[in-house]
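Of the protein chains in this complex, all but one are displayed in their positions.
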Amino acid sequence: MSYFGNIAKGIKTLLTGMSVTGNYFLHSRKGAITQQYPDNRETLKMFDRFRGEVVMPHDENNEHTCTGCQKCEIACPNGSIEIIWDRQLDPETGKKKKMIDKHIYHLGMCTMCGLCIEACPTDAILWAQNFENSVYDRSYLTKVLNKPGSKVKAGIED
Amino acid sequence: METTTITNNFKSEEYFINMGPQHPATHGVLRLLLTIDGEIIKKVEPDLGYIHRSIEKMCERDSYQQIVHLTDRMDYLSSHINNEAVCLAVENALEIDIPERVKVIRTIIGELTRIASHTLWWGVMGMDVGALTTYFLGFRDRELINDIFEETCGARLTMNYNIPGGLMYDIHPNFIKRVKDFIAHFKTKLPEYDKLLTGNVIFQKRMKGVGILTKEDAISFGASGPVGRGSGYSCDVRKHHAYSALDKVNFKEALRTEGDSLARYEVRVQEMWESMSIIEQLIDNIPEGDYKVATNAVIKLPKGEFYQKVEAARGELGVYIVSTGTKNPYRLKFRSPGFSNLSLLNHIAVGGKIGDLVASMATLDIVVPDIDR
Amino acid sequence: MNISLSITKNIHEWLFSIMPEGIASITEMVLIAVVYLAIFAVAGLYLVLLERKVAAWFQLRIGPNRVGWWGLLQTMADALKLVSKELTGTERADKFLYNLAPYFVIVSSLMALAVFPFSQEFHAFDINIGVLFLMAISSIGVIGILLGGWSSNNKFALIGAMRSGVQTISYELSVGLSLLTMVLVTGSLQLSEIIEVQKNGWLIVQGHIPAVIAFMIYMIAGTAETNRAPFDLVEAESELGAGFHTEYSGMKFAYFFLAEFINMFIIAAIAATIFFGGWLSPFGITESIPLLGVVWFLGKTLVIVFLMMWFRWTFPRLRIDQLLTLEWKYLLPLNLLNLILMALVVWLNLTIQF
Partner (left out) sequence: MTNEALQKLISSWIPELEFTEEGSQFLNIIVQPEQLHQLMTQLKSNNETSFDYLFCLSGIDWGKELGVVYHLESTIHRHMVVVKVQTEDRENPTFDTVSNIWATAEFHEREAFDFFGIIFNNHPNLKRLFLTEDWDGFPLRKDYVDEINMVIK
């Protein structure tokens, strides 16, 4: 008799499983979890801490707060950040001051660990929430973060 | 004489099959060299190294802050716990007192990571034995956890939220509410997992008595995590060497004595319940305080050797640091749970069928980057 | 008189008026075959779409919705892509058999379609051994699978093919026996007559308990015959990659794929014809409009197809030895008992007839 008992028990467990999927089938309209990605660009907002890429915010006078201290360059585990700097004459004080020439960021090598942003003493670099970073050539992933002609905001010292 | 010739003609022949490195059941780039007789497996020999990045060598040139983010890339499904292991090792070596708040947050996120890892495992496990809907149910619940991580830590998978001395940022204001919502949601969905897969007679038949690992073998093979506990070997690091806030919570160590694939499966499902109970005990009492203590910009560990073990989602993760007093470790060894667990695959798969190999491999829950480091 | 039937009649008369009799009947056969091929190639494609949509709804997804309104042209686009793809193959494969295999599979499944009565008049080939013909034809497909798996010089494909051989030959038995159980009630193998008998109530009602058991066995064995989950050991994605069609690409792969879906349709159509009265409407509510028979037939078939899809997206796969245990230890003895039960029912006149 356990032979038939086993069959009945087996069929019962199969029906239990089918009830779960059947329930999802009946509620498929509202239950769908698909995100139709390129269509939902307007509503798709990344969280404000999302690590998309490193950017350097500039204000309306084309000024940033990067002093060229190179702490981010040292903190970076895989050499994604290169800073080219020289000492220029500060027009206000008349003293020579360390200024960045180029803040080069290799997005292609970046692992989004966030150590550079942690290390930055002046909050000159921040996370951007942009995540659509694909390009046709790897060289496009090397970015210069400071805009041309930008300079350090007055009074920022590290 | 004639009969012997006939039997010789029908002698079965063993043959080799390359399972992987591109194979749906090997979850990544694991390559198994199978010796098969018909459908019966005679020998399984893993061939590794397809994504070996030599993280241990990279660690030798990195500073201690930078090492943390490399551990994300080992067992990417329990990245937070891996981070925690390195941070704990460094903090213990420096003898820093970590604020209670940090400990509690680390534990909560660690347990969430465990649930996320197990839900993914559950989905993929179902797929390995042929039930395709489980995959989407598992991922649906995992996405909610990933959202929590993304909001607080900034990334969904490789979070790098820990730094030696604390956390990178404080938790997001929405964190507590989101976690509570998730727990409420998952409490209704986890029984569904059982209904869909666990009770199913085909599933039971596929898993019961398959890939049996005795307790002695489990210990000898260094099995840890759900694999060891499925064999009745009490190996939960959270119980025996409690770290962070785990000494303040009550939870049961999931143990089964059967040692077969079903036991390992049940251990993982029960662990999800236990992790939920741990989170529930902690989420309302996150103490106020700092989210990190200041450390030197250049961390130098004292001369000596430091070992820290934590319970990652797949088992015991050990971090063994040999320091000579400089800013880089002299030698850093990760004792990864997957590596030991993989070594017993040959032991449990021999004599089974190809389907059994897939089922027992799924319950070992192998993540290849964890093995290949 | 019905419009569609008059069209076929007109074509028939026109053909015989302009040609000698022999040529005319050959031309007619070819015409009908082409029409069937065209209809079922498209129908097969839409079954694929249905499967994908249903799978999506089971799995909290949306399913194909980009090509055409509601994704209706998706499988057409897929077929177009497959036609235009390069046909790759393995070196040192047995080229002749390798190329032959897909045709075996697709031809056998299309041949079976010929005998189904879609409605009272829409019936291409009404032979008096219809059920036997279906059984015989549906087992030819496995030769194609064995050939494909063996000739493609790939061990995964070979394992898949061998599994397929074991599985199909075993489950053929259950399919045959469960249909035989029903033939006891009808007393005829001719499909049109089987339907005629069901005017007194569908066979699943007429035969009540043994018929329900036979239906359940038929559904299990039929699912296994089509190599679909939970009996998809032949393909067993997580074990064998893609099983016997690992090395096929492009259109040759499409033949296998299409054949699988047409086979599913055939299994469901047999069930609809034999257990649920084929094109008959329930209680004869639309008896006055014969054309609606097609709708009833397709409706019943699709419900059973849906059931098979439901199985597929819920259950885990069996292991090969469990597959054989299920057949030889459970289905076959039950089937034989059921056969005796049905014989008793028919002998003692216990069938329910309206």
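When the chains are written out, they are named A, B and C in that same order, and each has its own residue count from 1.
Note that a residue touches a chain if its C-beta (ideal position, glycine included) is under 8 Å from a C-beta of that chain, and two chains touch if they have at least 3 such contacts.
What you see is a predicted model, and the numbers here were worked out from it, not measured in a lab.
Visitor: Using the touch definition up top, pick the residue from B:222, B:259, B:352 or B:369 that touches the left-out chain.
Guide: B:222
Visitor: Who touches the missing chain here, B:191, B:287, B:304 or B:351?
Guide: Touching the chain that is not displayed is residue B:304.
Visitor: Of the residues in subunit B, which ones touch the absent chain?
Guide: 48-49, 52, 54, 56-57, 61-62, 217, 219-222, 224, 233-235, 240, 302-307, 309, 316, 318, 320, 322, 331, 333, 335, 339-340, 342-344, 347, 372
Throughout what follows, only the chains that are shown with their structure count from here on.
Visitor: Pick the pair with more C-beta contacts: A-C or B-C?
Guide: B-C
Visitor: Which chain's C-alpha centroid is most distant from that of subunit A?
Guide: Chain centre farthest from subunit A's centre: C.
Visitor: Centroid from C-alpha atoms only, then distance subunit A to subunit B, rounded to Å. What do you get?
Guide: Inter-chain centre distance comes to 26 Å.
Visitor: Just how far, in Å, is the C-alpha centre of subunit C from the one of subunit A?
Guide: The answer is 52 Å.
Visitor: Can you tell me which residues of subunit A touch two or more of the remaining chains?
Guide: Residue numbers touching two or more other chains: 14, 17, 20-21, 24, 33.
Visitor: Subunit C: which residues touch two or more other chains?
Guide: Touching at least two other chains: 58-61, 313-315.
Visitor: Which residues of subunit C touch subunit B in their complex?
Guide: 55, 58-61, 155-156, 159, 229-230, 232-233, 236-241, 312-322
Visitor: Inside the complex, what are the residues of subunit A that reach subunit B?
Guide: Residues in contact with subunit B: 9-10, 13-14, 16-17, 19-21, 24, 33, 46-47, 49-51, 71, 75, 77, 111-115, 118-119, 127.
Visitor: Using the touch definition from the top, list the residues of subunit A that touch subunit C in their complex.
Guide: The contact residues of subunit A facing subunit C are 7, 14, 17-18, 20-22, 24-25, 28, 31-34, 36.
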